[in-house]
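All protein chains of the complex are present and in place, except for one that has been dropped.
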Amino acid sequence: MKAVRLHGYGQRPVVEEVSEPQLTGPLDVIVRIGGAGLCRTDLHIIEGQWREKSNVELPYTLGHENAGWVQEVGGAVTNVEPGDAVIVHPLVTCGLCRACRAGDDMHCENSLFPGISTDGGFAELLKTNARAVVRLPDGVEPKDIAAHADAGLTAYHAVKKAARILYPGTTAVVIGAGGLGHIGIQSLKVLSAARVIVLDRSEGSLELARECGADETILVDGSEIEAVRERTGGRGAEVVLDFVGEGGALGDSIAMLREAGTHYVIGYGGVLSVPAIDIISSEINVVGNLVGTYNDLAELMTLAAEGRVTLHTSTYPLDAVNEAMDDLEAGRLHGRGILIPA
Amino acid sequence: MKAVRLHGYGQRPVVEEVSEPQLTGPLDVIVRIGGAGLCRTDLHIIEGQWREKSNVELPYTLGHENAGWVQEVGGAVTNVEPGDAVIVHPLVTCGLCRACRAGDDMHCENSLFPGISTDGGFAELLKTNARAVVRLPDGVEPKDIAAHADAGLTAYHAVKKAARILYPGTTAVVIGAGGLGHIGIQSLKVLSAARVIVLDRSEGSLELARECGADETILVDGSEIEAVRERTGGRGAEVVLDFVGEGGALGDSIAMLREAGTHYVIGYGGVLSVPAIDIISSEINVVGNLVGTYNDLAELMTLAAEGRVTLHTSTYPLDAVNEAMDDLEAGRLHGRGILIPA
Amino acid sequence: MKAVRLHGYGQRPVVEEVSEPQLTGPLDVIVRIGGAGLCRTDLHIIEGQWREKSNVELPYTLGHENAGWVQEVGGAVTNVEPGDAVIVHPLVTCGLCRACRAGDDMHCENSLFPGISTDGGFAELLKTNARAVVRLPDGVEPKDIAAHADAGLTAYHAVKKAARILYPGTTAVVIGAGGLGHIGIQSLKVLSAARVIVLDRSEGSLELARECGADETILVDGSEIEAVRERTGGRGAEVVLDFVGEGGALGDSIAMLREAGTHYVIGYGGVLSVPAIDIISSEINVVGNLVGTYNDLAELMTLAAEGRVTLHTSTYPLDAVNEAMDDLEAGRLHGRGILIPA
Partner (left out) sequence: MKAVRLHGYGQRPVVEEVSEPQLTGPLDVIVRIGGAGLCRTDLHIIEGQWREKSNVELPYTLGHENAGWVQEVGGAVTNVEPGDAVIVHPLVTCGLCRACRAGDDMHCENSLFPGISTDGGFAELLKTNARAVVRLPDGVEPKDIAAHADAGLTAYHAVKKAARILYPGTTAVVIGAGGLGHIGIQSLKVLSAARVIVLDRSEGSLELARECGADETILVDGSEIEAVRERTGGRGAEVVLDFVGEGGALGDSIAMLREAGTHYVIGYGGVLSVPAIDIISSEINVVGNLVGTYNDLAELMTLAAEGRVTLHTSTYPLDAVNEAMDDLEAGRLHGRGILIPA
């Protein structure tokens, strides 16, 4: 089958023929890919940012945001059968460790992360397991919701944490209305009654933010901290969801927090740097976010089927992966890029 | 009356005569000081670290950790009467803002912080209000528990947050077994069933930690991160309570966390600096801590009266404030220093 | 001034002249009533259901759902001033007990409940205190939102608890789309992403329910338990909000619960009777609800000002109180009845 393989850090992946994945365990599931989302993390992987964390052996197949149809299942699989349309949770988990048993799939002690630490879904077929596949509601097409497998899930997971401390009258600031942010905004409007203020460097993204339900938008131009303070009676926001995590976003986030407020770090690339006296004198919190749980993904599919969270995507054939990457790097890719095997 | 007043940053306070505080509002309470704790924050104030945050006008009276007996009350005070032994919550709060109404006294929108932003308790009399005074159980002496008003409260408040995510089989690391840490260790043993590992640079402090109930102790000598990883199956600790917040403590704390673990910042002085990729790839949290609520203080008084949390203190006459500060700076002060007006 | 006074249980109240309330404490606030809601509880009081619980001395003035304008304030009141439009939290609380300090105004150890245990708001003036008054946003008229002071607050408070366990894909059943229920439905749609199924004996109420956002409605005709089970895959609902609490509603509620589901009791009049084996074998919960907190009321005012929760009311002059009661008893009163002093 065809697959997009990374042969060396610092160089673009190549599309080549590889052998098809095989069932080896009773809970294995092989999925025929209907669509696979392209993520800024794919660029970060190529740059080598994940080299030591993933420890993956090159070459391998990229693609950690996948949906399609069940092709084949192991002997003990009871929750899906061949032909079922599914979205694929990014982690292959064991189901037996404490984290799995507590629902924290992300922290499974025996997990694989296809597309990060083993072969992923920029290919015709993907091997995952029964614990990772969420059956799609009738009428939902894999390629249309593939981007929820990582972008949507990560945004929803962070928003779900934030929603616990939001109530009518509070303010949630969203930094970055891109691939993740535009889902985060919709999720905020569905899960909370807070006012949502969205910040971005691009007027186009702010326009998208407003379509997604943002109550207010602010162009990032150096005066954004002051702008947020002004709109919050000088006090700052209870919640800042930082979908950027580099440039000035991390510092801005801390500076925009109200006393006892919480900064949700979702984007990455930069370094968070805060004097401890500022952390304690305002009693603020910083919360990391890593994809989300299987149950989060199932909830998000409910919202997608209800039409309450929708995706903005552009599709490319699998062969055009490098063109898609060019567009992503150049800021020409509107919405999430989805690779589709022929 | 006699009071310890700061006349200029960078110079030691002086003991001098000032006029006595007067009742001005119906909820005011004047307390005759029985004991006032000396805190590293007093040194930080003198250094000027709080200059901009407190915005206090010099000269003023230091002392934010106070206990004594009610001397006089305003016309609307119903919860205490003259003669009652009380510990004084560090903040004078309004009781009418959202934070007060939610129990978050620390974030009152109209608060005063005696000893930080207005005259404090290094004096014969202190002016506070009805919302700040906790009546002491019979047989509890103000000078014996004064250090709970800030040191104890802050440690207890942070431990109470941490206890929510601790369960049998988890590990809580305590960095620093000093004035706050030794109360933190005792609180952890009372409020949780976790294993408590204590780190300190001093063998004497580790000895105190063991008396306070630490399950294990580790001398901080550069190999402490590895030592914690070894004792946690290579995974790190679910909770790190950082009572130091400077030197290597902040970095050590992050490095000792397990996936999804939480770093409670209590001590301060240093700068927390973490790449965002480390925050998200491990989904860790950083939680600031600022004193605690009135209800926290009342709970701590229950534990003190039951003998489940005890204090290590050294007493000094109020006149000897600078000798006490010398001892604190030089590391000669064992336990918390308590100033007692003649 | 004119007031509606109850002189004996089992007999209708009379409108008569009484002396005006006077400020006695520094936190007292006197409110000129703009509108006071009539509640089924007023009928229950007359029937004597609250006789022992309230222990109030007759005659006294009814009316526990009040809004108006501040007339006069005590010397220590800082949060409102004469002329401010306010809604009045139903309890006069002390602000000093553990419950007040934790935000649980309903459980204040030193509270008064005007209209239940002391003189209420079916009058020209009402005496309450600074802790009870919520300033209204500009443009909000007291008579239009008075019903939120009890009906709205109680519904919102219960929904807020329920929202914590609801997520996309879950079902909340609302029993009773009347004075409280129609606010509960709107609050559910704002605070949660759950499917809302509303049950009522009246087609008219179900019509109102649909206007308020109900996803599905079921006429209560004896087959309602089966109908809910059918629409939940045979499993029952995660949440049942019982705004009726008499007739068959209590039994229906338990029978409609999913395993681990929760029954929120809001209406009353009947007796809940469940074999313990049914409680444990399904691990279900029953949660009582009593008005709500001051902060709940402030949040609800935000939603009211945003137009996200609206009230259906009918107004009567204060003199027509008994006509309003007749209409309520006869089921002729559409929406909440609001009494307005001339």
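To keep things simple, chains are lettered A, B and C as they appear, and every chain counts its residues starting from 1.
In this section, contacts are C-beta pairs under 8 Å (C-beta built on N, C-alpha and C of every residue); 3 or more make two chains touch, one makes a residue touch a chain.
Keep in mind that what you see is a predicted model, and the values were worked out from it rather than measured.
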{"item": "Among A:Val14, A:Leu43, A:Leu58 or A:Ala76, the residue in touch with the chain that has been omitted", "value": "A:Ala76"}
{"item": "Among A:Gly48, A:Gly103, A:Pro137 or A:Gly331, residue touching the chain not depicted", "value": "A:Gly103"}
{"item": "Among A:Thr41, A:Thr61, A:Thr293 or A:Thr313, residue touching the chain not depicted", "value": "A:Thr293"}
{"item": "Positions on subunit B where the hidden chain makes contact", "value": "160, 164, 167-169, 190-191, 193, 298-300, 302-303, 306, 308"}
{"item": "Interface residues of subunit A (partner: the chain not displayed)", "value": "25-27, 75-76, 78-79, 94-96, 98, 101-103, 105, 110, 130-131, 293-295, 298"}
{"item": "Touching residues on subunit C - with respect to the absent chain", "value": "49, 53, 99, 104, 106-107, 245-246, 250, 259-260, 265-277, 279-290"}
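To be clear about the criterion, only the chains that are shown with their structure count from here on.
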{"item": "Distance between the centres, which are taken as Cα means, of subunit C and subunit A, whole angstrom", "value": "42"}
{"item": "Where subunit A touches two or more other chains at once, by residue number", "value": "none"}
